[in-house]
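A single protein chain has been removed from this complex, and every other one stays in its place.
Now for chain A:
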Amino acid sequence: MTQSVVVQVGQCGNQVGCRFWDLALREHAAVNKKGIYDEALSSFFRNIDTRSGDNGPDIYKGKICSLKARALLIDMEEGVVNEILQGPLRDVFDSKQLITDVSGSGNNWAVGHKIYGCQYRESIVEKLRKTAEHCDCLQCFFVIHSMGGGTGSGLGTFVLNLLEEEFPEVYRFVTSVYPSGEDDVITSPYNSVLAMKELNEHADCVLPVENESLFEIVNKIHQMINSGKLGSTVKPNSLVTSSAGSAKTLQEKPFDAMNNIVANLLLNLTSSARFEGSLNMDLNEISMNLVPFPRLHYLVSSLTPLYTLADVNVPSRRLDQMFSDAFSRDHQLIQADPKHSLYLACALLVRGNVQVSDLRRNIERLKPSLHFVSWNQEGWKTGLCSVPPVGHSHSLLALANNTCVKPTFIELKDRFMKLYKKKAHLHHYLQIDGMDQSCFSEAISSLSDLIEEYNELDATKGGPRIDPSRLKIAV
């Protein structure tokens, strides 16, 4: 069994991260009735003997004493982290795993990456080493951040770089919140594009998330609850947006519902690695199967179901509906249209009481309406995990490597160029030590190359299928 470490950077990263830890505890509490510290728990938590204070030794077996998250919390402002440390999760975090400053990054990627990066490099490396030492077999780093700001974007990608340098064998999965078009941070296109270059070069997999999509999902759920359809009450803790049953009780903050969705994404992603099933799907398998070419590692994710109705048992039709939903835009975490673009690969991670025949039936059913690249016509990776998420009898996470991310990147590039052509706000960046024009030109070039790679693949779509001729053997 392997361990994973979460590195949450910046305001967004820490808020999402906080929801993740909360829901993770809730999930394990639901599964682990006996209070024994088992391998599933150890993937994200350490078990500390606190009788000798907070620096107690790790307990590897036996009863749960005090769980500590395998996490590193980084923010250049104190507000968010302080709030976490005063909230109900304070005991889950080791006070030595924090790196904070006071003044923030001013929504400036260069401040986050160059200034704070340099300043805190040693401290970050040291704390990462410490966290890694507590792991028996560290498999993966999960970085959570946003792209549009300064800390998450700049310092977050600096940390990503560090992770590759210091721990080259460990996978790097990055959950990045992309800014929307109407983002109120004017320089978010600069920050995002500068960050993209780092993601292109140093991440193994990126799960892009857009606030617009999260917002739509939250709205959809509200409508569902308030529509008062006769006889259909929703199980509260089944909402993909809900914190019900977790440590946080009062004071739901506005972004909590949206952040819970992302937290659930991470929980589902790692479920097959933590819990047993008839067809396991580990994190290294996700990277292996979904990344056909090193730079094309951006995965569109969709989660179903969004809620469970309280009073139903599950006929097979409902199960099939779950699969259909996973391929509908309402359930995606970014605004994109995979059905009309080209699939390079697709992974389905199913949790709960679903069997291989259900999986096969639905793949057969959905395949004809999806376009797969010519060299990967049967490009499905499947996983079956027996343990369902809290409040559900089954769930499905679909991860698609699809050219539909291209429009998102093109838009980002356009917004960047609009500012860059006029050199708007550029001086804020260039005056930082270590920054010059080439940083910008290289970043935009990296993004353009990426878009071009997707273009080339798109060009093959719908064309006549010419299979390369096979090797001929002399008889």
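Structural remarks
In this text, contacts are C-beta pairs under 8 Å (C-beta built on N, C-alpha and C of every residue); 3 or more make two chains touch, one makes a residue touch a chain; residues count from 1.
We take it that contacts and distances are computed from a predicted model.
Set against the options "Ribosomal protein L15", "Nucleoporin Nup43", "Ribosome biogenesis protein BOP1" or "Tubulin delta chain", the UniProt name belonging to the omitted chain is "Tubulin delta chain".
Annotation: of A:E126, A:E165, A:E276 or A:E452, A:E276 touches the absent chain (contact as defined above).
Residue A:A345 is the one among A:V111, A:V218, A:A345 or A:I432 that touches the chain not shown. When the omitted chain is restored, the residue from A:E77, A:D94 or A:D358 that touches it is A:D358.
Taking the complete complex into account, residues 1-2, 39, 136-137, 139, 276, 278-280, 282, 284-285, 287-294, 316, 344-345, 347, 355-358, 360, 363-364, 367, 374-382, 384, 467-468, 470-473, 475 of chain A touch the chain not shown.
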